[in-house]
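One chain of protein is taken out of this complex; the other chains stay put.
So, chain A:
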Amino acid sequence: METKTAVEPVRRRRTGRVVAGVAGGVADHLGIEVFWVRAAFAALTALNGVGVIAYGLLWLFVPQRAAGEPEEAANPRERQQALGLVALGIGAAVLAGLFSGPLSGWIAGPLAVALVGAAVVWREADEAQRRRWRDGAKSGILGGTGRSTIVRVLAGVALVAIGIGVLLVNSYGIDQLRFALLAVVATLGGVAVLTVPLWIKLINDLGEERRVRIRTEERAEIAAHLHDSVLQTLALIQKQAEQPREVKRLARGQERQLREWLYGRIVEDNSQPTTMSAAIAKASGEVEDSFALAVQQVVVGDCHLDPNLYALVQAAREAMVNAAKHAGVAEISVYGEVEPERVTVFVRDRGKGFDPQTVPEDRHGLADSIGGRMDRHGGEVRIRTRLGEGTEVQLMMPRKTADKRETGART
């Protein structure tokens, strides 16, 4: 036995098995000769059938090896040995039963018959599972065709029925009512034993089905998303192919949406953003959409928004809008930095620039929206611009001290 298999979970063998491969699986797991495991089961069987019960439980709860896992070939000598051990175990159990008193004597015999019947049926269920794994490629060479399966299952059922019947007939001297009750209980018990493989298969299939359904739902969600957004946008782009400005705007907006979706940025569809980076991203996106230009935004650090910072974002947005309207550029750079004591935002374009002294009266954007807003919340604005050299609006907002300790348990 290889040592590396010792750490693997127990799996029932598919080849070289005599009943259900339990002994082989346990031997693989423990890394010992299968002979000793079988001998142990046989010996335990002599003790009031403990071995049989243990074997049955392992059969129920230990899954079979999946097809395709490497296994060594069966050895005919080992098989003969194993059959001998099985016979020995049963013999020992019957013998032990005979000696341990008249009651277990008349129970043990029929019970053994019923157990063999159940074993035949369960084994057939294992075969059915193996055939499913082989996926019909060479269906039935080992397991037999559908007909022989039915014959075997019927034989198993008959054995169980006979065993239970004999058990009941033996229990003479009980009055009619108790006999009827016993018959009902025994039948239910027989049915329960026979259908155990069915239940297990049902549970397994349910789990598998749920996994498949989850996968399908995920795929459907992705497909729906791509359809709603990407395909629609591509269709629009084809229609608008003559208008490069519009095409750019569509492509840029779609890119932004897809990125949010793919890279798990905070996607806040209708609600207000709650963090600085999300708020800047949202404002940049709105400006990109409205003015068909690119806003290159970088935010270092992050924090939750408070009313002052919200005002800062609004002022930055106003600065972007100004740049988009008046600078005559295709790209605006926005840089935000969150520091413990303050938050700064720079909005820069390489456009026309202007002379602050000569801004016409009707253009109140800079003076009111930006300057006023920042003043009211305790922030500062600085504007650097010269004709022909672009404009940079620098916005600075001090932070409330309470926020300093916030290290971000929230996302």
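Basically, contacts are C-beta pairs under 8 Å (C-beta built on N, C-alpha and C of every residue); 3 or more make two chains touch, one makes a residue touch a chain; residues count from 1.
Keep in mind that, in the parts below, contacts and distances are computed from a predicted model.
Candidate names were "Metallophosphatase family protein", "FAD-dependent oxidoreductase", "Molybdopterin synthase catalytic subunit" or "LuxR family two component transcriptional regulator", and the UniProt protein name of the unshown chain is "LuxR family two component transcriptional regulator".
Of the listed residues A:119, A:294 or A:374, the one in contact with the hidden chain in the full complex is A:294.
Of A:63, A:84, A:189 or A:340, it is A:340 that touches the chain left out of the display.
Contact with the omitted chain, checked across A:64, A:277 or A:308, is made by A:277. In the full complex, chain A touches the hidden chain at residues 259, 263, 265-266, 275, 277, 294, 296, 298-304, 333, 335, 337-340, 346, 348, 392, 404, 406-411.
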